[in-house]
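Take a look at the structure set out below.
All protein chains but one are shown in place.
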Amino acid sequence: MTEIPFVTNNLWVLIAAMMVFIMHLGFATLEAGLVQQKNTVNILFKNVMILCIGLLTYYAVGFNLMYPGSDYTGGFLGFSGFGLTLPEGVAGLQDYADGKYSYYTDFIFQAMFAATCASIVSGAVAERIKLMPFLLFVTLFVMICYPVTGMWKWGGGWLNTLGFVDFAGSTLVHSVGGWGALAAIILLGARKGKYTEKGVRPIPGHNMPLATIGAFLLWFGWFGFNGGSVLSADPGAVSLVFVTTCLGAAAGALTTFVVSYLKFKSLDHSMVLNGLLGGLVGITAGADGFTPGSAIIVGAIAGAIIPFSVVFFDKLKLDDPVGATSVHLACGVWGTLAVGIFGTGKLIPQLIGVVAIGAFTFIFAYVVLLIIKKTVGLRVSEEMEIKGLDLTEHEMSAYQNIERGNYALMVSE
Amino acid sequence: MTEIPFVTNNLWVLIAAMMVFIMHLGFATLEAGLVQQKNTVNILFKNVMILCIGLLTYYAVGFNLMYPGSDYTGGFLGFSGFGLTLPEGVAGLQDYADGKYSYYTDFIFQAMFAATCASIVSGAVAERIKLMPFLLFVTLFVMICYPVTGMWKWGGGWLNTLGFVDFAGSTLVHSVGGWGALAAIILLGARKGKYTEKGVRPIPGHNMPLATIGAFLLWFGWFGFNGGSVLSADPGAVSLVFVTTCLGAAAGALTTFVVSYLKFKSLDHSMVLNGLLGGLVGITAGADGFTPGSAIIVGAIAGAIIPFSVVFFDKLKLDDPVGATSVHLACGVWGTLAVGIFGTGKLIPQLIGVVAIGAFTFIFAYVVLLIIKKTVGLRVSEEMEIKGLDLTEHEMSAYQNIERGNYALMVSE
Partner (left out) sequence: MTEIPFVTNNLWVLIAAMMVFIMHLGFATLEAGLVQQKNTVNILFKNVMILCIGLLTYYAVGFNLMYPGSDYTGGFLGFSGFGLTLPEGVAGLQDYADGKYSYYTDFIFQAMFAATCASIVSGAVAERIKLMPFLLFVTLFVMICYPVTGMWKWGGGWLNTLGFVDFAGSTLVHSVGGWGALAAIILLGARKGKYTEKGVRPIPGHNMPLATIGAFLLWFGWFGFNGGSVLSADPGAVSLVFVTTCLGAAAGALTTFVVSYLKFKSLDHSMVLNGLLGGLVGITAGADGFTPGSAIIVGAIAGAIIPFSVVFFDKLKLDDPVGATSVHLACGVWGTLAVGIFGTGKLIPQLIGVVAIGAFTFIFAYVVLLIIKKTVGLRVSEEMEIKGLDLTEHEMSAYQNIERGNYALMVSE
């Protein structure tokens, strides 16, 4: 085929960046829908701040940790200086990335990815974490932890040298968020009343339309997340990625539907939404390499994992209000291994990648959160938890369900 | 003009596929907003499953029924085998469609269309249909009915040979959904309490912001639905389609506003949303051929049809909670005929197409649904209908409107 013009490649990666941006609204609405009404403003506030902090720290530090330049090939850690400055030897915006996209395009696409892993954590720790300590953790997590492990593969580091494959980030983004979430919920403990002597008491989300909007917007954004990770507008590659991504998501939702119907005799809508998302996470590591048929199998298995994983974490009394550990950690690990099974045929590098990145991320998150816990504290008081974080942290309610007319009457007395 | 590069055409069709995807969230939120609160989870659940089933069955069967290849030109039925396999004689992904887009691009764009016609049905049958039989019907409808009539025109079948014109599917997608909806609501009967001795009792939707989100997202997706149907990035053609589509929608909303104000002395928001959608459905068959001025006329007439059509169906006691038959069937027929009036000047092929596809679809849907009705049953019990499908099918509520703090107190007792 003739070479794809620079401008076309660049345009597609920019559009993909826009699409990944909208995933942040997807996370915000999904998580808001799946928590209790009294903690809705809090989770929305966190999701806005995560994105903003993520973009600014990735500009200042993260991008330069994750892509320190070719000198660091094979390495564990590198840094190319603060802020956005064109790499040495690059004459202009367009003399970059083998002429596939501009330096700023590269930055904005990667920056949109960076904040997603912190958004994953925010759902799992919802309804009981203190706001300011959480934002402190998120800042360090996005600024340091995510770019360091990201460099190991995408920045040309040692996992890349080893042959580890993770196309769009089942491990580098999703399981990183999942490991951070796991460390946090271990240190935080479960919400009051979740695990009782009589067993697990489900605490249902307060707004299913909102959660559904979230799941659909995440899928929508995933066209950019996976499709943009081709890093070019190559017609065959991008169209294959669209097909595998969608078939994986569809198969995930369908098997979760069937498995949870057989297992629980119920048609739980939020479970099916998580199945859909599990399918997306599962397909992400190999979306460019699976056949459509394999994509259906990989997504279907991811969807089947979800109900079992949810039960598993509940058995360990690890309370995750939105199921983020099941969706992003369990299915992220599965998807990464699936590349070794259905794609490259090499399982060992995949296992090494999963374990190395998991260990680093979990330890980083655990240590940072432990220090925060021992100093400023991590968890809100029991009173705040009962009253809800909207009133106690924000002095607001998510909804003003005031009878028609009465409120105006009241204020005009 | 110089030829448009393969990669640019392909990129636009892929982006259009993303946009059609988001129409499924549009349908989900529109329909959820227009039903009663007690059936919200149920309609969201159905819309998620329709999309997933639609994608998987279109992969397995539908795409191959709808585009059986050039041998079937002039025919009524063809099939090119299960799953996605490159057509014979096509060397690679890119040696396809005269070099306009890849095989996978073609599939994913068409697959996103397929599920939309089933989404149209789901709104009309809301609040009283059994979930599992509905999903069975949808599977057959998307897998067989939609691709067969679709082939008659877009697959190069007999209607194409005849000169029938339907640019992006006023008939092939929208009225097909509408005919399926009509068959279903005839067999299902009206919701309890809709038609009383004193006349029609309106059952208002439970969430107008949600319905508004739905209408806007459908319009948003329509840029891809109509714009992508150019099947190339041709600047003149795609930009004309954008203009006619938007002017048609705007004119539709405006005339519905005026007509329903004159007719009912009311400013009914959900009626205006349906007017907007009616304008979009009306413009779809000829969006590539109308002048901007004609587009305004076609959209305006579609918008004027909506209030009369809603009253008409209510007179026949055909209960359609979201107005899908008015929007997609009535305006779909109008838009297809409008091509003969304002576009090609040939009304006869348009009439034949409307009648042939209408007859096939209605009979197919009616027979399948009748068999389901006589065997496993189609309608929920009166008790389930009164309690609502969220509680009885899903054991969930869409909203947990629990007073701040109380719920946590309750579970921590």
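Note that the chains are named A and B in the order they appear, and that numbering of residues resets to 1 at the start of each chain.
Heads up, the rule we're going with is that contacts are C-beta pairs under 8 Å (C-beta built on N, C-alpha and C of every residue); 3 or more make two chains touch, one makes a residue touch a chain.
The shown structure was predicted, so the numbers you read here are calculated from the model rather than taken from an experiment.
Taking the complete complex into account, B:233 is the one of B:66, B:142, B:159 or B:233 that touches the chain left out. Contact residues of subunit A toward the unshown chain are 5-8, 10-11, 14-15, 17-18, 21-22, 24-25, 28-29, 32-33, 40-41, 44-45, 47-49, 51-53, 55-56, 59, 83-84, 92-94, 101-105, 107-108, 111, 131, 207, 210, 213, 393-402, 404-405, 407-413. Summarising the interface, subunit B meets the missing chain with residues 1-2, 4-5, 8, 11-12, 15, 19, 36-38, 191-194, 196, 201, 203-209, 212-213, 215-217, 219-220, 223, 227, 233-236, 238-240, 242-243, 246-247, 249-251, 253-254, 257, 266-270, 272-273, 276, 292-293, 296, 385-388, 390-391, 397, 401.
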